[in-house]
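I'd like to ask you about the structure that follows.
As you look at this complex, bear in mind that one protein chain is not there, while each of the others sits in place.
Presenting chain A:
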Amino acid sequence: MLPALSRCISQVNFTGVRGLVRMSHSLTLANDKRLAQWNRAISNAEKIVGLPSSNFTMKLLMSDSGVGAGSHIRKLLNTTHPVIKTIKKLIYNGRNNLQTRGLVILLLSRCAGHIEGSPQMLLGEWEEATVDGITERQKNLSEIVEMVYTSHLIHRDVLNLSRELITDESLLNDLQYGNKIAILVGDILIANASKKTSELNNCKVLELIASAIGNFMKSEFVVRHDTFGKPFPAASMTSSHWEDRIVLNSGALLSSACQSTVLMAGHGDSAQQKANEFGKCLGLVWQLHEELQPFSNLIYQAPGAPFDLTSLPCVLFLERNPHLVQSLETSLENINHIDYSDLYTQILASGCVEEANLRLNSYVHECLANLDTFDSCYKAKQALTDIIEAMKHV
């Protein structure tokens, strides 16, 4: 039972935060170049919009006072619960990089600019915008986006546990404690994100963010899950199902947030629609870029290591080979039966990775097209374009 569990746990991680920090693990020259391009784009962008003014999320997670979860998280550190890896990555990312989803919101805010005298803008915001290029509310929104995203990652780490599944009493206790903390930490983030969203004093924005959270949850219900809660492809999963799911997942949050930020800057319906589309495409770019990592970065993928069976290259491959879906089906109850090494080789040889890469490039194209009309700030637009281009396949 034990090896099976640890394997599953590593898989849950695998589908958990696939942070861009992982790119630093690559050793090849091509990847070094790509990493350098990415880092340049990010640090350039940070220079333009500035570093985050507050570190609210970190305070919530690490402080011992108030609702701080610090002491509880520290107790968890020695356990094998997957949420620990998620939190560690978050801390690492949070201290070294302005989190990138928030960064994108700030850049878009600059690109779109502000409409003087619009009733959507609050008293004094025009002044904030002229001095800083971004209003306080927009800064808060960028933080909300990170909080919502993180809370979702953390809640997704909750494991399905039962005495039948885990016979080792002390392991079960550890994992149950981990579940408890994962739930509460996710709840802290989602509750405070809701509070911060309501403080933006705009009902439409609250509605947009709330519906994004709802869609996030829906996205978890369109795929099946194996006994441990790891996503498992449905028998009839097609690439269009894949797209639907990602639009609900990373797409919904970014599209809602992008629309919200231009709305709060006083823009009308058509600009809001463009921003919404931009966010949706960006979500697809982001997700597909990450899903392609195990297939385009060979050193990073250990031989025989499990990968996400619901990632686009795999879905495309299964779509072409329906007979394999049948044999996977029998592995649903016991994922140890899956020969990842064999499946991986077959996917690489099938041309599905190339097809997914073409798809990625078309998303990038669509994304940039929606950015076209937003040109209040040349530098911000260049920085945003660079970030998106850095995720493109070359």
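Here is the rule we use: contacts are C-beta pairs under 8 Å (C-beta built on N, C-alpha and C of every residue); 3 or more make two chains touch, one makes a residue touch a chain; residues count from 1.
One rule holds in what follows: contacts and distances are computed from a predicted model.
Asks: So one subunit is absent here. Using its UniProt record, which name fits best from "Putative exosome complex component RRP41", "Cytoplasmic tRNA 2-thiolation protein 1", "Conserved oligomeric Golgi complex subunit 6" or "Decaprenyl-diphosphate synthase subunit 1"?
Replies: "Decaprenyl-diphosphate synthase subunit 1"
Asks: Among A:32, A:168 or A:199, which residue is in contact with the omitted chain in the full complex?
Replies: In the full complex, the listed residue that touches the missing chain is A:199.
Asks: Using the touch definition from the top, which of A:116, A:207 or A:339 touches the missing chain?
Replies: For the chain that is not drawn, the touching residue is A:207.
Asks: Using the touch definition up top, pick the residue from A:40, A:59 or A:180 that touches the left-out chain.
Replies: A:180
Asks: With respect to the chain omitted from the figure, which of A:41, A:108 or A:190 is a touching residue?
Replies: A:190
Asks: Identify the residues of chain A touching the omitted chain, counting contacts across the whole complex.
Replies: 66-67, 69, 72, 151-152, 155-156, 158-161, 176, 179-180, 183-184, 186-188, 190-192, 194-195, 197-199, 201-204, 206-207, 209-211, 213-214, 216-218, 220-222, 225, 229
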